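Left out: one protein chain. Kept in place: all the others.
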């Protein structure tokens, strides 16, 4: 109960600020919190990255192993993306199998990477039709202070950039860097009343659950969109959001190039 | 609570009628509701049927694929029967893995088909001991207005009659009709007080849960019996029920021949 | 509630007795209840044993089948130990997948057998790197009147002693006795206040859940230790317990030799 | 039923294990074999070895599972992993779920549930070794264990199967007869005042004529009465009872 | 999206099934097809065949799932095992979980939940046969079934996808266009007073420019309005409505 009242007060505070054209942490509506990317933090993984957006922290680890290709794509490696919202990361996460939120998180990140063709899957064939590389992208949230989606997407592509294909361990030739050829970036906007803000922090997320994530590739193509939340979205606002998403993605992509 | 009282009133009404030698929908004790059979309704399935008994509706779809035979029957195809009581079909069904009622439904239908040797499994061998056809019979209840058992059994055999073995899709020769050589028919009787009625509707089922299903083949042999419900069954009544079941099965079998 | 009060009274009774240097069933602190071992009770199993310690009863059955070795031990058979605390055995056990208590039980028994190298796994290779014998040790508790751990461990090694490798059934040569070369014995001590008693009965277990199991081999080596329970263990008492465990294991091992 | 091909199950008017058509397998019954349970029974019927524990009437948790007007009966048929030739994975499969349902229903029909509103009566059945007819062995043991637990019942349940093999009806089939036979018919009867009153469990699969079916019921009733006498004897003596029909 | 290699999806300005770029597949709608449900709808959209049942507003069990200020909406998208080429194992997979989430959210935005505190409104969707666009077919049927159940709503939901194939945008893609195409964009629109007010569902994967995306929205809106008319017609006539665009 006490908790609910505090949530209500914070919600009113967030909404009041927004009405005044401000955010509670002083950011502009289209401003991200500070983003930090650290790669190679898990030596036992083929690739890894820790991404912080403000206080939000996500680790992504990449593991690879040989496996069978799908029957309809015998000449391509396989990406499997998985997200665990472990209870460490938030007082509201519970232990157990993935719920709809972690499934959505994993699938939206996956689509950004898949549709931008960020990983050149044709280079991950060991023996056509028989054996290809499986790339496991495991998203592990550590601290959820809002916008896990963008942090996870950034961590995923950063970890892929950091990945070495462990061919030697499996005695199939020399190790080589995972062929990454595009840098998809997800930008999540949060709809609050009549406006939208990018990179919502937890207080903003608690004020409303209305999101839209637009992922774009290095050529500003849209490669994935996901409206998430029980709200009705105005068409004109959608176009503004896309505009902003392309702009912010370009900025965040620069960080990836420094990795 | 309100619901419970209404259930009680309807139960009393059903029982009162029966005491007077009548059923609430005016049928004779050994009379089925109108039965409709439509086959081939799912083009993507190898065979399919929609069966309506009154307002009760069940769809059965047949899928086939090559697989390994059981070690003790290397020269026979395999039938796997599964039932889902999806929550669409009744306000009392819940999502989740099969409960004891759907398990019983699937197994009783399965036994009717298996024991009558309705499908000639010896014709479903691709390579003896190595590869045989698996026949998946999936029972999907759509609307449970009573007597899902008989509707499911009828839909299953109707769908099998409608099945083409998809040999071409798996590049193992020409397609051919599934060899069906008997027509098992299940007849469910419902024990209410001292009498029994065939083909119970939902109001009757709500009045008591005491059933017995007798499945017979084209030669009037008994191939499966299942007493279901927490009641004690009189031996003489059992013999009357079997008599009636054989008679009604003959009638319903005629419908199958028209399919 | 009533049950809770009775439990409280019995706990006080147990603790009071212990304070007076006595146990409620009159045993000395380092005295086991009567142990009975019966082997070969399940003819369909490769080996089996029923062990009673007082009223506690555990059945262990051994099943064997050929399977793949672990990649890092291509020249060794595999032991898989599993425990089911079926609801038959105690009013507090619930149906369902293994909980932490059955997992711990299985793993501690497993370690005793594994670390003492009781089974000569190198003799269980059918084809190096390809095919070895899998040994399933299934612990099935029947009546939990305390100290399931020691009863399970005794039943496991007794059943292994009773096991014949079913080579003929799988057409890979002649049957032969499972090569057992050590006799690990688990001794569980129960910490009550300042003292410890071996082989706790159920009333004692209800008085406190503080256990330590010490498993030793035929040469008095310690092969497994497990402190279990939310308590702090005094170092000196630990050494006394080990002393006692070695002594009691020697006694119980004699029973195994008579099997 | 698998189609038997070359296998002959009846030779010179005798069954493979030497029994006459209407002869039971050896039976052994022990009452009160478990300390923790409120009632218990160990029973062998041929190679079947089963243990049953009864708990209750006792409180039901969680509360929404309670029935305000009568006791809730649970029946859990479970096979030990080592009870069959090929190790069985622990946990319920579809067969166990169905057997548990029909067995529970048989007992529900005779337990005086109305005496214990909001309570639970749990019957836990462990099959330590399985042969044909394990569900009938379990019901026989469960019926005894319920008496041992002092659960009020309208009468007893005695259970036995009849099979059709090589065209003949045989009582209490063993594994080969079940596997290669033409039909299997497990029955359980409600017995009160030393006579069979009605049928509590009835399943059947295979292929029989109506007349064969009626003949099978008679044969099963006769067998069940003999089992009933042993159950009664075991309860009275609170000790081991072994059948005199034993062959080995 | 798989990369198409040799497959050409547009030949002579026509799609493989002969449709124009902005043409819908044949649609068939039946209202009130189930007796037990409070509202129901059967809908075909190309080869998709879906049935929807609506239950509620009704009591929610267990109680801790209730919301004291509004109704809880559940949406369960489920595929029958025989609905696709290769038999699907029963039970929810990750794809169904995501579709159920975004579809539920679309409906939550238009159902007047505040009128039914502590209640539940259940929308159960069964896909009997799946082709591309099954989520849009289901939402169209669900919207009709909710009206049939008398659930108060702010308007209707009409849903359709747009794909990019061979560089062209096409309405309501069928399976080959979905599989080999360059992008798939499922939409659902909120329609009130016979006009589209806003977007209730939006997902996209593939690769399109911003301009193509805007063009796709327009195309989808146009298609959705046509579907909406059929939904309305079906509700009014309480009978079968089949699209006049039907080709076969």
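So that you can tell them apart, the chains are marked A, B, C, D and E in the order they are listed, and the count of residues begins at 1 in each.
Note that contacts are C-beta pairs under 8 Å (C-beta built on N, C-alpha and C of every residue); 3 or more make two chains touch, one makes a residue touch a chain.
Small disclaimer: the values here were computed from a predicted structure and weren't measured.
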Give me the visible chains that the unshown chain touches, in label order.
-> A, C
Which one, C:84, C:150, C:203 or C:217, makes contact with the chain that was left out?
-> C:217
Provide the residue numbers of subunit C that touch the chain removed from this figure.
-> 72-73, 98, 100, 103-104, 106-107, 111, 114-116, 212, 217, 220-235, 238-239, 242-243, 246
Provide the residue numbers of subunit A that touch the chain removed from this figure.
-> 41-45, 48, 55, 57, 59, 61-63, 65, 82, 84, 86-91, 95, 97-98, 136, 138, 140, 142-145, 202
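Assume only the chains that are shown with their structure count from here on.
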Where the contacts of subunit C and subunit E overlap, which chains show up?
-> none
Going by C-alpha centres, which chain is most central here?
-> B
Far-end chain from subunit A, centres as C-alpha averages = D
Roughly how many whole angstrom separate the Cα centroids of subunit C and subunit D?
-> 32
Expressed in whole Å, how far the mean CA point of subunit B lies from that of subunit C is 48
Here the gap between subunit D and subunit E, centre to centre from mean Cα coordinates and rounded to Å, is 52
Do you know which subunit E residues sit against two or more other chains?
-> none
Shared-contact residues (touching 2 or more other chains) in subunit A = none
Looking at which chains touch, is this a line, ring, star, complete or other?
-> line
Pairwise, the chains that touch are A-E, B-D, B-E, C-D
